[in-house]
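Here we show just some of the chains, and they stay where they sit in the whole.
A, B and C label the chains in the order they appear, each numbered from 1.
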């Protein structure tokens, strides 16, 4: 919608562009209609299902707060896993992200390779990594850390790269003009500009990893996500509600920390 | 020695910013670039240190060809060329002192700059440059908390701290009051005379240009249309460069675009 | 048939050094279908085992058996609880051997698949299912997919052709809830989940009607790695089989289990045969 059309000047502009836009819109619309059929979208169904939602929610209330003491240990466990998983991911993602940023990459080939690695890390699901690392190091939190690290690296690397592509090129040019080494340009010219995004992404990913129940369940690492799934499977929805509250608390604390650090940096 | 031969620059959007520019600037010269807005002054300056890659033609600085070089050779060349940017190009989230210290990066070992360690000498030098532009009391403020003129002076300090052999200054006075402008120009003259630093500065203030330049280069629509020692520059020449200024009614009493006002 | 045990010579080296001086017994627990609760109160069982075996027992709770099987294959897990179908896979892939199975309070160690329909759907027999929507649990579920398919096949129904649509709900509970909420007229489940949900008041037998039951399915076995030292295997086996005598507490928290009976690999041949009927060639699953 907000595409710049630098090349089109003069009267030809209106008609040509209108046509182009109408075509794109028609295409989009038909994709949506097609997908709506494929997914059986139906607002009526949703509205009719309303009492069932209420019924479901009513079974969650009141939350069974008595289980909260039992949740402390799994929560801490998951936090620890997420800390290491995310940190390793960050360490992996930084070089990949730098190489995959079009405006910073030393060579187009390196750019392509970095992008492919990042895509592959994201394409291989956490579960597959989980199985591989269970085979390697056995059950427990450690394979969980490794699986989360690899998959998260794919996601973080992509985000770093695109944040770097968005920066103001002025300061970077200025530092290059002083004859600074590429690494120095990155540390002094790029890092301060992407720092807020960096914080957002990393803490978001950390939070995501705390909730990563499926992998951690698969590798036998337990944690708060495991408790959540178990409570749902046992239909103890009042417990589920408590667990969700604990997760909400964690998320809120992290969100608060993130916003404090960011407001300091921005 | 800067030798520019047959320089062309066409931007990707088709704008022809430079068109067959040929220039030779000796060591220790003080050259002012004059020209209307959009003439190509910034583009020319940016070609000299390789920030803009020319479409055709060559730039040679002290015998080294800009653009053919890369990696550590390019860095070594750039280390000798300081640049003051028209839009300041400060790192806004860094403190003023850190911004100035950035000018010393090329002299700092990689490993220690990673930890933001600068030698005591560099810090002293940076502080003295800040003093020179009158901003020592803002050293620990973030760059984005400064007024326009203050930011411009930080950009100037960053170029000075680099202690370059060639100084490219792109409108270094744009946001400065007359007094600061004068101080900056005097600083430029000082380093030019005392340290034999080549200074190439693009200016819009014709009076200051006439006062400080030793050679004036006029650019118009991407081409050099005037290149003279300052003593030979006439009013006509300037009119020619800016085109149409002669027709302005307010030029009178031999001064250039200026009216008299009351004296105390 | 394709008795998983026999084909496993290739990964059956003599007990190596590491096993001989084993200090920790690693145990993988998968809450299969009905055991989540037990898993959560497994502490006394661990204590009992440590006492009997004289080595540390380290439990890992996983939500999915594939991780535990992989760990067992690379000898990072020694003992595990599996569902019947996952056991067959584990025997094949990870050199596992069943040695015990829990007996529930009704005296049975087996359970059954059931086909459930909503009372308003008008479905009374398997034949009424033709042309309707149907939901299974999960492709790898013994009681929620394999056995129901065999029941249907025996009734001459090919789900892919004779049903209006076939979906997988992902969980036993999801099947029951979908039927209860009339989102789908009928589906497959097992009797254990069904009874538990009735007890919890989530469904009622008047609404979710059982229209067919399968042959008994051998219960979820406890297995060890075949290449553990023979004496250790014996000790483990005895510990489980004597649990109800020596420390009933260790069974507790698992209200429905009254003791462990001995199990053999051949008990699970019925699963293998079932898989074969369904053309699920276990040999391809390496």
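Rule of thumb we're sticking to: a contact is a pair of C-beta atoms (placed from the backbone, for glycine too) under 8 Å apart; a residue touches a chain by one contact, two chains touch by 3 or more.
These figures come from a predicted structure and were not determined experimentally.
Engineer: What stoichiometry, expressed in the displayed chain labels, describes the complete complex in this file?
Structural biologist: Expressed as a formula in the displayed labels, the copy numbers read A x2, B x2, C x1.
Following the convention adopted for this analysis, only the chains that are shown with their structure count from here on.
Engineer: Which one chain sits nearest the middle, judging by mean Cα positions?
Structural biologist: The most central chain, going by mean C-alpha position, is A.
Engineer: With centres defined by CA atoms only, which chain is the most remote from subunit C?
Structural biologist: B
Engineer: Please tell me the distance, in whole Å, between the geometric centres of subunit A and subunit B computed from their C-alpha atoms.
Structural biologist: Computed value for the inter-centroid distance: 44 Å.
Engineer: Please tell me the distance, in whole Å, between the geometric centres of subunit B and subunit C computed from their C-alpha atoms.
Structural biologist: Averaging C-alpha atoms per chain gives centres 78 Å apart.
Engineer: In whole angstrom, how far does the Cα centroid of subunit A sit from the Cα centroid of subunit C?
Structural biologist: Chain centroid spacing, subunit A to subunit C, equals 35 Å.
Engineer: Give the list of subunit A residues in touch with subunit C in this complex.
Structural biologist: Answer in residue numbers: 52, 130-131, 134-140, 213-214, 217-220, 222, 226, 229-230, 233-235.
Engineer: For subunit C, which residues are in contact with subunit A within the complex?
Structural biologist: By the definition above, subunit C touches subunit A via 26, 28-29, 31, 36-37, 39-40, 60-64, 66-68, 70-71, 73-74, 76-77, 171, 173, 181, 197, 200, 202.
Engineer: So in the complex, which bits of subunit A are touching subunit B?
Structural biologist: 6-7, 170-171, 173-181, 183-184, 187-189, 192-193, 195, 265-266
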